[in-house]
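What you see is the complex with one protein chain gone and the rest in place.
Naming follows writing order (A, B and C), and every chain is counted from residue 1.
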Amino acid sequence: MTAGWISRQRHLLDFALSSLGRRRGKNLGLLAVYTLVVFVLASVMLFSHAIRHEARLVLKDSPEVVVQKLVAGRHDLIPAGHLEAIRGVRGVRAAEGRLWGYLFDPAAAANYTLMVPRDQPPAPGTALIGSGVAAVRDAAPGDTLSFRAHDGQLVQFTVAGTLERDSALVSADLFLVSEADFRRLFGVPEGRFTDIVASVRNPREIRTVAEKIDAALPDTRIILRDEILRTYDSVFDWREGMLLVLLSGAILAFGIFAWEKASGLSAEERREIGILKAVGWETSDVIRLKTLEGMVISLTAFLAGYVLGYLHVFHFGAPLFEPVLKGWAVLYPDFRLTPFVDELQVATLFFFTVFPYTVATVVPIWRAATVDPDQVMR
Amino acid sequence: MSPVRPSFIALAGLAGAVAALGATFVDAGLRSAAAGPGLAARGALAARLELTDLALFTEARYTRNPSQADLHAAFQDHPFAFEHFPTGSLVAPAAAKRGRP
Amino acid sequence: MLFQPAIIALILASAVSTLMLASSLPFVVRVLRRWDMASGAETQLEMERRTYLVATLLKLVLVAQGAALVLFVFNADRMASLFTGAMCAVGTLKVDRWGFPALYLHMAVFFLSAFWLVLNHVDNLGWDYPLIRLKYAALLGLAPVVAVAGGVQLAYFLGLRADVITSCCSTLFSGNGITVTSNALAAMPHGVALGLLAAGLAAVAASGAHFLLRGSGGVVHALASAAVLGIGLAAVVSTISVYVYELPHHHCPFCLLKREYGHVGYALYLPLFLGTVCGVGGGIAARTRRHPSLALAAPRAARRLVGVSLACFAAFGVVALWLVLRSHLILFEAAP
Partner (left out) sequence: MIRLTDVRKAFNQGRHNEFWALKGIDLRLAAGAVTVFRGPSGSGKTTLLTMVGALARPTSGRVHLEERDISAMPERFLTEIRRSTFGFVFQNFNLIKGLSVVENVMIPAYPVGLPHGRLKARAMDLLERLEMADKAEARAEWLSGGEAQRAAIARALINDPRVLIADEPTANLDSERSAQFLSIVAGLKRDGRTLLMTSHDPMVAEAAVVDRVVSLRDGRQVEAR
């Protein structure tokens, strides 16, 4: 029985292929549109997933707890006195003040992120710059960059070195300076910090510790590393979802297109199905035949679209997304995404593209298959 | 003498395409293994400098550091407002800002 | 609500399934009231044609729901990172009270639509559509289940907010969890679980063999298959998972599906589910031979189904046994 079943399916497949081939123009058009839809969706999903994964890996050792002071709902400098209060909370291992901020550089029309590394800070008057900064200012070690401080005076920095290009994804716009220079440039008084980072002795107690800090310092807000990671997860999930919802318009349009193509049977096709039924094909044979035709198209489109999307995102640097991602950013990190693909993504993509197509073609297929067998005699 | 059946060509093509799909997984595995040291270096840098965000979206202050962004930064009067900057449509305000403290 | 591709896909799948079933309900009513095989009137011919559409739609529902079941579990596992305290699918499903009901309903829809297709298949073997009224009446029962499953799933997803503290599987299943049933399952002594499983498999094998040899007792086999589904899942939660993880208190039934454990869960669940579908389906098919037009065809179909179900349960048993033997964990001391 199985051998007969197999050779029957193969005969049907043979016929389905030659039937597709006989309407080459129509089917190639459909295939092209379908592949394009899969390609765009695949690119979006692969890109978001890879970024998400990358963020998760890169930021896994970022500060456990960040404490920021709020004044009237806006972020404000935090007094050093809070440091003691935080260190006094049970479970806190260490707490340090961070100094960082944004600096708009009119020469490059770009925003830099100025930071004071507590670990190996640059000497006063020198700076370590990210690769993006180096690129927009065309700066090399030894060059001098000058900015206007908060009081209008010029502050000069000698470039002591650049951060590795490899780390551009986190460091492209960094401008690392000494604490004295930072305070001088922005006029941040001694005893004040941008925010405070704290580490916790027992990782399981982070949330409890955070609640204690919150209770002790009601004028602050607390950001946990878990939240940051989760934020990256959901930011891209959410945006990816939004994009998919928007693209679902495209999927819908494609579904309608597929329905149209499937139901717009030409007189010739109708005659063919009539002939098949008259000479002894059963309705379910015709349904199977048409389903095979649909499967050939959807599998081809899915596989081709996915592989093209993969190449686009990971081998060609996602050029189609660059405009959106870059936006008006002058400092865009020069990075190549590390490919991370997983089965769930591929399965979801398959579901998203093949399922609507299948649904859209069911009724037209059935309608085509129930052509009267005796109509060829009329 | 009989010509190759179309179903054979199609099945071979399908096998090839599935192999290509499998190849993307292999390629991804190889490349992410090769990228391992780079990732570790990036992670170490982020840990050393106590960075909390990627430098992906640098054109506006609030998109540079999604986790730290000011709720009421310029051009961002409402968390769900349409964005002045194009990447605003890719990065939402941090979840931490949207609900919980 | 979380905007996630997989979630959107799942909602899409259940919405479309519900819609497809709902749209065939008027036809179902028409069949129940007007079906007359002896008539050659055009309305009757039209109805016969439409049965092909309903069968095709149901096949699509089955495929979609089968895929959705896998996607649902897969996605629950993947979403665990979004919730504090959730370390795997169990945590995600515990985020609100709709999670587990949604999973159970997914499974119910999968099994019910599979049984319906068995019924449909058998019916198509008889030249006078002997089961047409029965099977369309069954659709009236299936449609609400699909709709409710879709609704519960939607409620679950709508209620999801990243960040909700949930219990992780290791605490949930270690004995102080919240749900009584999961707890009872996890707390089941290993010896009892394995003994029950062995007994269940033996019952399935005996009833299946009896059916194949004598051609009777299909219903017994169906009941045994359904029982083994429950026993099998219980044994996986209480004992087999422990053997796989080699941690005495890790009872999660979903982590088995993960890459870390070689996706071994699929080797357990697929044969178990397929075996149940074929076992119960075989019982259904065996019951229908009372119709004269099915006297020959139904037993043949039933035999085939029972044969497949036996093979599946055997595969499940072998995989379970292999997992237990391979494990470094020793739960039972050898008698001195």
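Keep this in mind: a contact is a pair of C-beta atoms (placed from the backbone, for glycine too) under 8 Å apart; a residue touches a chain by one contact, two chains touch by 3 or more.
A quick note: this is a predicted structure, and the numbers were derived from the prediction, not measured.
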Query raised in the report: Which residue among C:38, C:213 or C:325 touches the omitted chain?
Result: C:38
Report task. Write the list of subunit A residues that the hidden chain touches. Result -> 3-8, 10-12, 15, 18, 21-22, 268, 271-272, 274-285, 372-374, 376-378
Report summary line: Residue list for subunit C contacting the dropped chain reads 37-43, 45, 48-49, 124, 127-129
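Going forward, only the chains that are shown with their structure count from here on.
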Report task. Between subunit A and subunit B, tell me the centre distance in angstrom, where each centre is the average of that chain's C-alpha atoms. Result -> 3
Query raised in the report: Quick one: subunit A and subunit C, Cα centre-to-centre, how many Å?
Result: 34
Report task. Check each residue of subunit B and list the ones that touch at least two other chains. Result -> 95, 100
Query raised in the report: Which residues does subunit A have that touch at least 2 chains other than itself?
Result: 227, 230, 234, 238
Query raised in the report: Can you list the residues on subunit B that touch subunit A in the complex?
Result: 5-7, 9-11, 13-14, 17-18, 20-21, 24-25, 27-28, 31-32, 35, 38-39, 41-61, 64-68, 70-72, 85-92, 94-96, 100-101
**Report entry** Parts of subunit A lying in touch with subunit C, wherever the complex brings them together
**Finding:** 45, 56, 207, 226-227, 229-230, 233-234, 237-238, 240-242, 244-245, 248, 283-284, 287, 343-345, 347-349, 351-352, 355-356, 358-359, 362-363, 365-366, 369-370
Report summary line: In their shared complex, subunit B is touched by residues of subunit A numbered 10, 13-14, 17-18, 21, 51, 54-55, 57-63, 66, 68, 73-75, 98, 102, 110-111, 113, 115, 117-119, 130, 132, 163-164, 166-174, 176, 195, 197, 214, 221-223, 225, 227-228, 230-232, 234-235, 238-239, 296, 299-300, 303-304, 306-307, 310, 314, 323-333, 338-341, 346
